[in-house]
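The complex appears here minus one protein chain, its other protein chains still in place.
Here the chain labels run A and B in written order, and each chain numbers its own residues starting at 1.
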Amino acid sequence: MIKESDGKIGIREFVSIIVFSIILKVADMTPNLLFKEGMTATWMMPLIMGGYILLPLLILLSLLNRYKSKGLIELIYSITGKYVGFIISFVLTIISLLGTAVNLRDQVDILNTLFFPKTPIIVLLIIITISCYLIAKRGLEALGRTCWLLLPIIIASFILLVALALGEVNLEYIYPIWGPGLSQLFKSSLLHISIFGELFLMTTFYPFVRDDKKYYRGTFYSLFIIITGMVLSFLLYITVFDYPTIQKIAFPFQALSLYVSIGYFIANVENLFLIFWFIGAIMRFSIYLYVTTAIFAYTIKIEEFELLILPVSIVTIPLALIPENSIVAMRIFWEDYILKFTWPFFILLPIFLWIVDYFKGRVNDEVC
Amino acid sequence: MKSIVSFFKKIRNVNNKSTDRRNKKELISSKLAVNLNRIKEIFVYPKNQDFKIRKISIRSINRVGVILYLNGMVDSKKVEEHIIKPLQEEPCNDEKLTNIDLINKVINVSIADEIDTFQEIKKKILDGRTVLLVDGSRKAIYMDTVGFSYRNVEKPTAETVVKGPKESFSESTQVNRSLIRKQLRNEKLITEIMSVGESSPLDISMMYIDDIASPDLVKKIKKRVQDIKADVVQNIAILEQHLEERPYSLVPTILYTERPDRVAAFLQEGHVVLVDNSPAALVLPVTFWSFFQTAEDMYQRWAYGNFIRLIRLLALLTTLLAPAAYIAMTNFHENLLPTDLLLAIAATRENVPFPVIIEVLLMEISFELIREAGIRIPNTIGPTIGIVGALLIGQAAVDANVISPIIVIIIALNGLSSFAIPNTSLNYMIRIMKFIFSFSAYLFGYLGISISLTVTLSYLASIKSFDVPFLSPLSPYYPSSGDTIIRPPVWKQWLRPLNIYPQDKQRKEKVEGDDSND
Partner (left out) sequence: MKFVKLTLVLIIVLFISGCWDRSELERQAYIVAIGLDQGRDKNVEVTYLIANPQGGGGPEVGTAQGEPPSEVITLEVPDIVAGLDLLNATVPREINFGHISTLIISEKFARGEQLIYNLDAAIRERQTGRKTFVIVSKEKASDFIRGNKPLLETRANKFYDFMRIRLKKIGIVGPAKLHYLLKRTESKDELFLAAYATVAKKEGKGKKQGYEDDYLPGEIPKKGGNPTQIIGSAVFKEGKMVGRLTGEETRLALLLRPHYKTASMIFTFPDPISKGYRVTMRLKKHRDSELKLDLSEDDPNIKTTISIVAHILAIVSGNNYTDNLQKQELLKKSIEDSLENKIKDLIDKTQKDFRGEPFLWVLEARKKFTTFSEYRNYNWIGRYPYAKVEVKVEVDLKGFGKQVTPTGHRID
């Protein structure tokens, strides 16, 4: 019995997709944002953030479990109705779109600053967007399979980086241990929770995962991998570079990979890290493009959205060009406008949905 | 616009008409003379001097018969001794013998049966069988006397191994099928024969194990073979191209192999095999791993087999990426090279007139030329040319400062690695992609390489060969014997790869206990 391809992906591929979309944030300017506020205790922040999102995520998952075969957007529509649903979904689309554009710009800025200083930003943007479009066009299955293939390689290169950096690690740099103080830590973690936003946005694909009993497990696996990866990376950054120096380094991951290749024997490993980082970044944005298109399509109630990926990609380019430079992009747009606005959204939305659903259920029961 | 549409319609109708005519059954009449005339018309006799008509008198039933065969396709000794001799000598016992009795009692050929249409007569004669027309009978008898010449079973040319069987397929279906059956003695190993080709039909044998291979798969392949509308499909290589789902893609989706032992292994997993009069067989569906692995990996012990595999993986990556990495590093990312290496390369390149990309392209194209020429060089001067070409010309070019010695090293390494790729299709694919990668490295350095890699990987991950994803069972994940990049020991491979949906999931009982054989 050959199963005609059902467009569904297995839980392994799904976990890989989620991991790819979030873990690579340690390799752009996101750590810089966090170190500013978390100081020497920044490595604790992913753990705290994980704690914050656990409850809303669980609520959302339980809702999805009840309304089987509906993705996030469909769920929103069926719970809150046409108009409110449209508003909420549209906001989600905008969040996803802007997130993609700003992060894309940040990534391109890194490329521009470190590796291609004379190439105009728009050329880099176009090249990357076209490649991501080609990959996203292949569909969810292809994305999942490619991520599943690449995940062990990314993890292996990360472990290699840790191994090489051990010689330069000074554990004492993490003291004073609470950094800016516990209250400040908790506050900053809450404000930056949108870093984990993709976990919520990915639930759009809930009906596409083959075995939805495993969905819970898959989400926790991915959360576990992501948090471990983030904590380790931040620890690594702090113990090699120390605060406050780390705050002045714009791109800690690249700085680290350039720093650890020692002299003669290990000289070329940084090339490997570079290539893996590039590959990871491209996969990340292919996923973002796909997710944004999916959310948009479901918001306006289109089922087959492959053709929409192209327009979405094209729209991302001018959006990414709006900020003048990396500081404007990350610090102002991302942090001040987007992050600070969206964090309540991710926490409160599942609770809101649950409440509405609960009351609706009650009303229906009474009516019956 | 309308006229174009109607024009196309007319052409299609014409095609249909001729095929209809061919498909209509023409029955044999009971009159020998009528039959003979029709046959002479079909085979253009007496113009066709290879077509032989031999009148005999069949003693046992006391009638006249005609033996028809095509010279060159039959084993004349068999015809003489086992057909003509018994027919003409067997004494008559009973007047009322029918044709069947003739077969049962008189004719001494191992395969014989009745047929009743001219189409069938034509086909049997073309296939090398002898047909007997008996006066007064509405049925003809064909006898299997195939005897065209073919090459002996020899060593494989492209897929040689150090450890393992050294037979390869030959140009005869009989021999090929026997080679396969020799390896796999399973009562459920089925051969289905289909005929392909409109004007000159050839027989294709499809083999599979009935209780392992998925019936949907078998049905699908059968349908595809029967749907082939071509004049003649001369050998299995052409058949491959008719069957594949993506003719323009760089990626091969059908495996072409010379080795019966590999075929037997694939049959065991539930694949389907196509065999004809060619020194190779087609295996479908296939995954990337079928191209990447060789028989030798399996025959060597666990550690050695995996060692070979890892080296081969390294070779594949080198072939694909070495020139591209060189271009990227020297053009875009000089800062990532160690200082001494950098200065060494710069020193040798200073007087070279070409930029790196031209150097690389020149050397690559020369190497490809040498490769193609090497296949056709007569054996006597082959090695000499190799030495002359490689050493002297390369050395002279370096001395003349036309190319730098570094590029010679890289290209030589590259060439050697490409020989380590076992399958010809995969080999070509990698070599062509090497150029694509070099070009993208030229445009954007490491970014270009990464983009090409990722796009390639996602392309590979999304294509299917007869509904089997190309990179499975690694991705998407299917439970399997674990035999992808590296393999577990032979006795641990108890599961058939589920990505081709076999009916019988286990090869044998799952191994319990620890690894040692105590």
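Following the convention adopted for this analysis, a contact is a pair of C-beta atoms (placed from the backbone, for glycine too) under 8 Å apart; a residue touches a chain by one contact, two chains touch by 3 or more.
Keep in mind that what you see is a predicted model, and the values were worked out from it rather than measured.
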| item | value |
| --- | --- |
| Among B:Gly136, B:Pro215 or B:Pro355, residue touching the chain not depicted | B:Pro355 |
| Candidates A:Pro244, A:Pro311 or A:Gly361 - the one touching the absent chain | A:Pro244 |
| Which of B:Phe332, B:Phe367, B:Phe437 or B:Tyr501 contacts the chain that the document leaves out | B:Phe332 |
| Residue among B:Pro86, B:Pro260, B:Gly394 or B:Gly445 that touches the chain left out of view | B:Gly445 |
| Residue ranges of chain A at the interface with the undisplayed chain | 39-40, 113-120, 123, 127, 170, 172-173, 175-181, 241-245, 248, 255, 258-259, 263 |
| Chain B residues that touch the omitted chain in the full complex | 330-332, 334-335, 339-340, 342-352, 355-356, 398-399, 401, 404-405, 442-445, 448 |
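Note that in this section only the chains that are shown with their structure count from here on.
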| item | value |
| --- | --- |
| Chain A and chain B, separation of their C-alpha mean positions in angstrom | 46 |
| Chain A partner contacts - residues on chain B that touch it in the complex | 214, 216-217, 220, 325, 329, 332-333, 336-338, 340-341, 444-447, 449-451, 453-455, 457-459, 461-462, 464, 467-469, 471, 474-477, 501 |
| For the chain A and chain B complex, residues of the former touching the latter | 1-5, 9-10, 12-13, 111, 115-116, 127-128, 131, 134-135, 138-139, 141-146, 148-150, 263-264, 267-268, 270-271, 274-275, 278-279, 282-283, 286 |
